[in-house]
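Note that one protein chain of the assembly has been removed; the remaining protein chains are unaltered in position.
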Amino acid sequence: MQELSTAPLPAPPRAANASPWKKTVQELAAHPSGLIGAIIILLYLVVAVAAPLLAPYSPTEMDLRARFLPPAWAAGGSLQHLLGTDQLGQDLLSRIIYGSRVSISVGLFSVLISLLVGSVLGSIAGYYQGWFDRIVSRVADLLMAVPYLLFAIFAMAILGPGVLNLIIALSIKAWIEFYRLLRGEIISEKTKEYVEAARMLGRPGPVIIVAEVLPNVIHSLVVLVTLRIGYMIIMEASLSFLGLGVPPEVPAWGSMIAAGRDTLINAWWISTLPGLAILFLVLGINLLGETLRDITDPRLQARE
Amino acid sequence: MKTIKVVQRLIESIPLFILTIIAVFFLVRFMPGDPVDIMMGSGGNVTQEQIEQMRSQLGLDKPIAIQFADFVRGAAQGDLGYSITQSKKVTDLLVETFPATIELALAALLFALLIGLPVGIYSAVKQNSWVDRLSMGFSFLGISMPAFWLGILGILIFSVSLHWLPTSGRLDPTLELRQITGLFLLDSILTGNWAALHSAFTHLVLPAVTLGAELLAIVARISRSSMVEVLRHDYVQLARSKGLKETAVIFKHALPNALIPTVTVVGLQMGVLLGGNMIVETVFGWPGLGRLVVQSILNRDYAVIQGAVMLYGITFILANLLVDIVYTYLNPKISL
């Protein structure tokens, strides 16, 4: 990671490049896995935004006479409930479709909060160092020594249920990576001549940081953000699985898996299918993230 | 020299460790819920006076500063307090449950390394072969899956449908095993108890695979990419040009260098492995520390949570230290 920063990106000759779109499309086409990832994510986004239009039923609508219906392709399934129904006769397809909203927004916002907190703290700590740096770095070390899940469970128990609290609970530890990335970059960048020169010219510190350092780390940040979103979606599911997730007006994939656990033997689909939904979304995110990493820095790809 | 460095590092981590303990001590008391009331459960007829009496006996009615002083005094003498839900000393509880967690984590680690490394290296050597593509595809699946879901699928397929593997526990109840280390695989080998070895192994397979799947995927990916990079280096080319056998080139020259990033990542993942135990142990009814911690949090059993976090912290620090030592061993140029 350290090497990345030492070589500032050559400023792209903007005017000369008439069609940036063409080029990026070409680049993406050269990395079909990234394209596939992007398409998967796009599909999920469309599903999440258009959930009310796409879902055949309301996610909370119960039909107590149609409980435990298997998916359409299994024996006893019907086309009315393509993916079958759960313990309350709720349509599994509709619940999975609405569940994408929770996963995507929780994953996204927890990472964005972490990004914001991590990069602000990291920039300050890296630029000024001193006591602030020492304290924040110690806190980060402290958080690292306790298993992530333990912390999330703590946080959910203290904060109580709710989407917002869930996002906070997930962000409590996730900011550290962003913090460390930015802090490291800025420390190594700070001593460079051009930063010194800028300071001589009387430009204030924060401006230097933003103007000179951030553009160099933006790629690593974007890659990290993408990959972390995938991880957060899995964490959200894990918390929901332990019963510490979101309230049920919002069906969440993790709690759907947990709810089907008791009836695994006679209704496998209730647990299995939401898991597949998680798998494909996170797969898409990871594919895109890795490809972004490959495109933005070939040396990074070589080192993984 | 090296032992001095190790001791130095250990000493450096002490303030962090103490800080963690203090943080957790106060954090658990922030959690809503009254431990004594929870212990009495939702049922029966216990009067408020009896609850108060119990609270004062457990010292929970004292001011929090005094409770903390008591805790520090006890901890200094190796007494981590008393579990109110398990009616037992916390140290005894930790000693009981920790071997199970270690056995599971080690098995998962071994599984990930034994499969992940060869696959990664082979994929690097035969880049873009179908093996490479297939294994990298699978590794992508591995990092995109919630572990608990994989565990549930495993139970569904291998236990419920095929009856190949047991659903939970560590040992068949009809078998008896004399415990020496608390690691059942090791104990059954040490005592020559082959029936127990078989049973312990079949019980371990599903949880270990579930816990290790993500790490396996990561190891395979890292070892592949670092191997690819190393193979491009001049000294490897030089060794080749000297007419050394390809296997010798790979194992003697390339592998040690390629292992370094893998060790780093595995070290970072040790925390995940221990923490991930919580869910896997819950799914498989594995009687380890993770499950105990989840239960203790839900029951507000303060002393157990504190003790467990201490143990997690120590393990984490030691694991990192171990990684550093392995690191220097692999790359003598780096000093601790």
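Which chain is which? They are A and B, in the order written, and residues in each are numbered from 1.
Keep this in mind: a contact is a pair of C-beta atoms (placed from the backbone, for glycine too) under 8 Å apart; a residue touches a chain by one contact, two chains touch by 3 or more.
Heads up, the rule we're going with is that contacts and distances are computed from a predicted model.
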item: Name under which UniProt lists the unshown chain, selected from "Acyl carrier protein", "Cysteine desulfurase IscS", "Heme-binding protein A" or "Biotin synthase auxiliary protein"; value: "Heme-binding protein A"
item: Selected residue (touches chain absent from view) among B:Thr97, B:Ser144, B:Thr210 or B:Asn277; value: B:Thr97
item: Option from A:Ile40, A:Leu69, A:Leu83 or A:Val102 whose C-beta touches the chain left out; value: A:Val102
item: In chain B, positions touching the absent partner; value: 31-34, 37-48, 50-51, 53-54, 57-58, 82, 85-88, 96-97, 155, 159-160, 163, 166-174, 176, 282-285, 287, 291-292, 295, 298-300
item: For chain A, residues in touch with the removed chain; value: 12, 17, 20-21, 23-24, 27, 45, 48-49, 51-52, 60, 62, 64-65, 67-68, 87-89, 100-102, 104-105, 108-109, 112, 156-158, 160-161, 163, 215, 218-219, 222, 225, 243-244, 246-250, 255, 258-259, 261-267, 292, 295-296
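Methods note: only the chains that are shown with their structure count from here on.
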item: Intercentroid distance (Cα basis), chain B paired with chain A, Å; value: 24
item: Of all residues in chain B, those that touch chain A in their complex; value: 16-17, 19-20, 23-24, 27-28, 30-33, 140-141, 143-149, 152-153, 155-156, 160, 221-222, 224-226, 228-229, 232, 261, 271-272, 274-276, 278-279, 282, 293-294, 297, 309, 312-313, 316-317
item: Residues of chain A defined as touching chain B within the complex; value: 138, 141-142, 144-150, 153-154, 157-158, 160, 230, 234, 237-238, 241-242, 254, 257, 261, 264-265, 268, 271-272, 275, 278-279, 282-283, 285-287, 301-304
